[in-house]
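This is the structure, below, for whatever I ask next.
With one protein chain removed, the remaining protein chains of the complex are shown where they sit.
To keep things simple, chains are lettered A, B and C as they appear, and every chain counts its residues starting from 1.
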Amino acid sequence: MSENFGFSDAEQSDGRMLTYLEAIAEAIAQEMERDPDVMVLGEDVGGSFGGAFKVTKGLAERFGDDRVLNTPIAELGFTGMANGMALMGLRPIVEMQFADFISTAFDSIVQFASTAHYRWGGKVPWVIRAPSDGGIRSGPFHSQNPEAWFVHTPGLKVVAPSTPADAKGLLTAAIRDDNPVIFFEAKPLYRSIRSHVPEGEHVVAIGEAATVRDGEDVTIITYGSMVHVATQAADTVPDVSVRILDLRTLKPLDSEAVLEAAKATGKVIVLHAANRNTGFGAEVAALIAEEAFEFLDGPIIRIGGADTPVPFSPPLEDAYRPSLATVADAIKTLAAY
Amino acid sequence: MSENFGFSDAEQSDGRMLTYLEAIAEAIAQEMERDPDVMVLGEDVGGSFGGAFKVTKGLAERFGDDRVLNTPIAELGFTGMANGMALMGLRPIVEMQFADFISTAFDSIVQFASTAHYRWGGKVPWVIRAPSDGGIRSGPFHSQNPEAWFVHTPGLKVVAPSTPADAKGLLTAAIRDDNPVIFFEAKPLYRSIRSHVPEGEHVVAIGEAATVRDGEDVTIITYGSMVHVATQAADTVPDVSVRILDLRTLKPLDSEAVLEAAKATGKVIVLHAANRNTGFGAEVAALIAEEAFEFLDGPIIRIGGADTPVPFSPPLEDAYRPSLATVADAIKTLAAY
Amino acid sequence: MEPLTTERRIEAYAWMSLTRTFDDAMVAMWKQGRGLGGAFSQRGHEAISVAAGMALGPDDVVAPMHRDLGTYLVRGMTPERIFGNLLGRATGPTRGRDANLHGIGDLDLGIIGFISHIPQALPTTLGVAMAFKLRHERRVALTTVGDGGFTSGGTHETLNMASLYRAPFVLIVEDNKYAYSTPLEQQMRSARFAEKAAAYDIASAKVDGNDFDAMYAAVSVGVDRAREGGGPTVIEADTMRMLGHAIHDGAEYVPEEMLAAWKRRDPVAAMRNRLLDEGAITDEELDVIDQTAHGKIQAAIATAEAAPLPDPSTLHDGVYA
Partner (left out) sequence: MEPLTTERRIEAYAWMSLTRTFDDAMVAMWKQGRGLGGAFSQRGHEAISVAAGMALGPDDVVAPMHRDLGTYLVRGMTPERIFGNLLGRATGPTRGRDANLHGIGDLDLGIIGFISHIPQALPTTLGVAMAFKLRHERRVALTTVGDGGFTSGGTHETLNMASLYRAPFVLIVEDNKYAYSTPLEQQMRSARFAEKAAAYDIASAKVDGNDFDAMYAAVSVGVDRAREGGGPTVIEADTMRMLGHAIHDGAEYVPEEMLAAWKRRDPVAAMRNRLLDEGAITDEELDVIDQTAHGKIQAAIATAEAAPLPDPSTLHDGVYA
């Protein structure tokens, strides 16, 4: 992959280190243990196989085939089925084999699930797990970051953790949430980062951003895999004091944290791996341009994927994807502004 | 409907006045006359019926059932069929009965049509006509403005005319374009506005915004039905000199015109009927906040639909939808800033 | 299956009469401009919708479509509430949020609110059925689809999964010959829905959808099968959409003779005459039933028209649970 995600944090001293993928698997297992209404469904999630990324491996043996349900290739249908299950009080965790295939289930998400409670009070407490993001040479249909479609749609919640601990804590919160939550997992982080994850129950509230590091000169607002790119880029510019805000939840957005971070430095970079054009970063930048205008000391720089499909070949994908160098340059530009 | 679209322009003196709907119908008929590869397909478009809004009425009699093809209820399938037809050089004009049902065809648009040329050079010269927008008490599933989903998707073109003349000229350009173009028709304008439309061939280039009126104090950047709300709102604040830019094409965006308009007044309102959160207005605001920052004399105010489904009942829909009063207040606020 | 006593059949007539009366009143109101937005007449579907409502048990769940007014009524959704929805009142089940019969769900009545997008009711209802199955509850989920909706991809995905999982799921195909302006022969080459069901290994029956007794029997067989763990059923109901797609649609595309022929098979009149022929009830008693229906509907309209519109300040209420 194009970036090095050898992420390390202070907590690494602690004994209990899990990968991002292990943290997700742990959250699912613990919630299934706790609540018999929690179940998993999707393509290849069941049996001894446990899904394309093996996130659900072992669950079928442990909780039975009824609660770890293999589906045919029918995203629209099985997500619609999850809508009905959720209306009856089950809490299905729907696995999209890749986030790229979430578009196949679109109506069941953006038309039914997102509107049922607003229209007639029907609760749809499911979670869709969407393995997203690229940098790992998977081509246009296994590398997408479609979060903007869903943030734009009223009635959904959208979460995108960047660390194993947040992955466990936010997935737990998403499963317990009474609304449809789309949980974007950053594939490139699955096995590339390992850090401390609290044992037992661990809940991270949906809707709260986290300050990854404090700083006075420039603020980077980001989420998912790009949090690590931001941190590494900041490290390459030691003479600039960089503040990094990890949004963690995209909807509902922690606007207070965003505005506070923007005001703190007056200089802001908004960064994500998704296509930049009308991406979620545009919302963040527009929010700041409207509500923190008087505090701005420089242009709001947006960095995101190019306005092309995600190409497969390394030189093209690296050019497509926000790089450490691009972010470092933006930091310098703003610092010098 | 909640706004009065009694739009009138100077050209009204001229003899040839068409409604927005008539202008669209004329463009289709003229292009079918000109080019045998141009055809229409969709639900109920054929026979003597001519579609839910009667836009294609008379075409079947004139051009035959083969070129005005009734389809079953299968948006994914018939849009996918249009992909194949277009690859063979036909120029299908696909009618979505309502823009709200475009989500049902999602994969055929955002995965196949948008990427075919980038990936392997396959040209997909179709147009999807999407009757969008609300204000006419049609409820959550017949009032949507989903343009942001498609602007965010690489490889598509997105057009949204506000006048009969532009509707004819842009649709003609869209039909002749070698790329997939999504043509958003503002339903509330269909029969509510009537203005001059050039007879015979009339092409308005895709990608060019239009200055509706010049002004020094505040710029409103908008498109579709909201152009008329902007004009009327500006009229209610005669003491403020308001510049109005009608984007007409959302993708590819006329960034030059946007930046020029923003710089001209230093105060900007971005307005659309679609849900504001991560809507296309966010892209426009973010572009300005990055590229015209030094010219800004005030916060960029974004006005859009609420972050709820489009409600049906008049008091709720009026509260949901950007109103003349909201826009007028924003003009005053910025003028006084 | 609950035996179809004479009392039950008279009750059925009463529901069909109430449904027809509601429909007539609604159509009249909208023609007079007293309506709001669009409205779908279900005229001709009374036997299907009432049979579906009556054949289900109290704990079963149903997701009716835009022409299943009778099902809503039988399940206990009052005419007041439905007219409240039609008129965008705060008292409707969607509190002015959704239009016509869209979204008028109420889980306390075992009703799922539907959305326009075809065929979303199908996978949703399958999910309800699966919840019953996974919890080992002896409950059934039923929904309906039109001839038009049958051609939509989600219908195929739902039928395949319903069969695969042997879900307690019943689907009524309302073959009313048109999808908006599009006749059956422009939708599909084979309209043999029962045979289509067989290709999924799903049990099926073809029924005269204008014959209440036949519909009730067929739906009951499917419901019982589902309840006993026998898996899904598809019921092909042969019927006709008598008043066009929606209120604004003159349906000039429907041949006169066709309508005339179907008029002779009117489901409400048929039920009425059958009960009379059997001597199960007198003309006078039937008139009382019709007058009662008329009174209920007039009262419902008055109540709904007098009800308040929603307060704009509630716009954002309920976006999230």
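Convention: a contact is a pair of C-beta atoms (placed from the backbone, for glycine too) under 8 Å apart; a residue touches a chain by one contact, two chains touch by 3 or more.
No experiment lies behind these values; they were computed from the predicted model shown.
Across the entire complex, contacts from the unshown chain go to A, B, C.
Annotation: of A:Thr115, A:Ser138, A:Ser195 or A:Thr249, A:Ser138 touches the absent chain (contact as defined above). When the full complex is taken into account, the listed residue touching the unshown chain is B:Lys123, out of B:Arg16, B:Lys123 or B:Arg191.
Interface note for the absent chain: among C:Gly154, C:Gly209, C:Gly244 or C:Pro310, the touching residue is C:Gly154. In the complete complex, the residue from B:Thr56, B:Gln111 or B:Thr249 that touches the missing chain is B:Gln111.
Although one chain is not displayed, its contacts with chain C can still be listed: residues 151-157, 160, 163-164, 186-190, 192, 195-196, 198-201. Contact residues of chain B toward the unshown chain are 39, 66-67, 71-72, 74, 76-90, 107-108, 111-112, 115-123, 125, 154-155, 157, 178-179.
Residues of chain A that touch the chain left out of the display are 43-44, 46-49, 52, 70, 72-74, 76-77, 97, 100-101, 103-104, 137-142, 306-309, 311-316, 318-320.
The rule is short, and it goes like this: only the chains that are shown with their structure count from here on.
Considering every other chain in turn, the ones in contact with both chain B and chain C prove to be A. When chain centres are defined as mean Cα coordinates, C lies farthest from chain A. Look at where the CA atoms of chain B average out and do the same for chain C: the two points lie 36 Å apart.
With each centre defined as the average position of its C-alpha atoms, the distance from chain A to chain C rounds to 41 Å.
Residue positions of chain C with contacts to 2 or more other chains are 94, 97-98, 102-103, 115-117, 153, 319.
For chain A, residues touching at least two other chains, in rising order: 107, 111, 115, 118-119, 154-155.
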